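For this depiction, one protein chain was excluded, whereas all remaining protein chains were kept in their positions.
On to chain A.
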Amino acid sequence: MNCIGSNLPEGVGQPLWLLAELTYRCPLQCPYCSNPLNYDLNKTELSTEQWIETFRQARKMGAAQLGFSGGEPLLRDDLEQLIKAARELGFYTNLITSGMGLTLERMQAFKEAGLDHIQVSFQASDAEMNDYLSGNKRSFQEKLEVARTVKKLGYPMVFNCVIHRENIDQIDKIIELSLALESDYVELATSQYYGWALKNRDHLLPSKAQLVAAEATTNRYREQIKGKSRTKLIFVVPDYYEERPKGCMNGWGNLFLTITPDGTALPCHSARELPIQFPKVTEESIESIWYRSTGFNHFRGYGWMKEPCRSCDEKEKDFGGCRCQAFMLTGDASNADPVCAKSPHHHLITEARDNADLAQPAQGSMIYRNRKNSQQLSQTQAADLIPAQQVEME
């Protein structure tokens, strides 16, 4: 029996959920990708042994869910090995993939290695839209094939589609496709505005009217399939249309642990964009990172809060919202998430909503997530960061 239970800091949860971003390499170029804008600066990836050691340590600390993501995790040749090791450690293993280049042989090998679940992400319902949105021509046919094979091999089928301004009006077709593929779970998640999605926000944020219509459509399908199909339709509204922020990650450093390709440990997958140092699993044990590092303790508890959060009676519900969103929109990660109507920065959100009501809300064209754009953005981003830090010091 392990005994990490003895000297735990008060009130810190276990890292039940481990997200392993195996690589930033990816054949697609989704404009809403949550990878950091400057992902191309750092091409280091943990070795097979380093990943397995990471899994072992996290499992010992209570991690039970393991997501293999990226980039495109299929580009790791050792994925079979990683799955096998994780499964033997007792993880429930989730593969989060675009399905590009996934062959039947490989899916069978994953099955033998003990993979529990494959989530295939779609961009939209028809080939044209899909290719347009992912910047790749062949992707749609391949994905359909993969989704059918997932089902054939007896995996739970989780159909994921990021919903945004350009595909939200086709939500009926998207749902029909997911039902035709006999999906067990259908995640219709509106894009969250981090990383590339924030850059492309004006292209992606649906209008209120679009959103209301899409929710009504989803409800109509829920009624239609009631009693006939076990498919669960999950529609995630963008927080931009809420008056209170979401309880981000169930609290900072409380449940989620993300490891980036180079081994940096993060409390959530977009925390890399914060001006905070996060430790690497190659330099410190996960136990020490989780319980003792400055990065993971930074926003634990309520002591870091400013007004209006500090004296707010709802702070235990939402922890002041998302730290990354607060930082990206206000320049200070300790501010209230501007999604909150009590935030003095809430106008940033309502302005974006008003903008989304325009017929042509966006200037210029979408910026696709690829190496060229990443290199360009890394340069401008370095320049952007300096004034943002000055704001915080004032």
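Worth pointing out:
Note that a residue touches a chain if its C-beta (ideal position, glycine included) is under 8 Å from a C-beta of that chain, and two chains touch if they have at least 3 such contacts; residues count from 1.
As a convention for this text, contacts and distances are computed from a predicted model.
For the chain of the complex excluded from view, the name given in UniProt is "Pyrroloquinoline quinone biosynthesis protein PqqD" [choices: "Pyrroloquinoline quinone biosynthesis protein PqqD", "1,2-phenylacetyl-CoA epoxidase subunit A", "Transport permease protein" or "Amino acid/amide ABC transporter membrane protein 1 (HAAT family)"]. Looking at A:Val12, A:Ala64 or A:Ile225, the residue that reaches the missing chain in the full complex is A:Ala64. The chain that is not drawn here is touched, among residues A:Gln29, A:Thr97 or A:Gln119, by A:Gln119. Of the options A:Gly90, A:Pro275 or A:Pro344, the residue whose C-beta touches the omitted chain is A:Gly90. Mapped onto chain A, contacts with the missing chain fall at residues 1-2, 4-5, 14, 16, 60-62, 64-65, 67, 90, 92, 94, 116-117, 119, 154, 156, 158, 184-185, 230.
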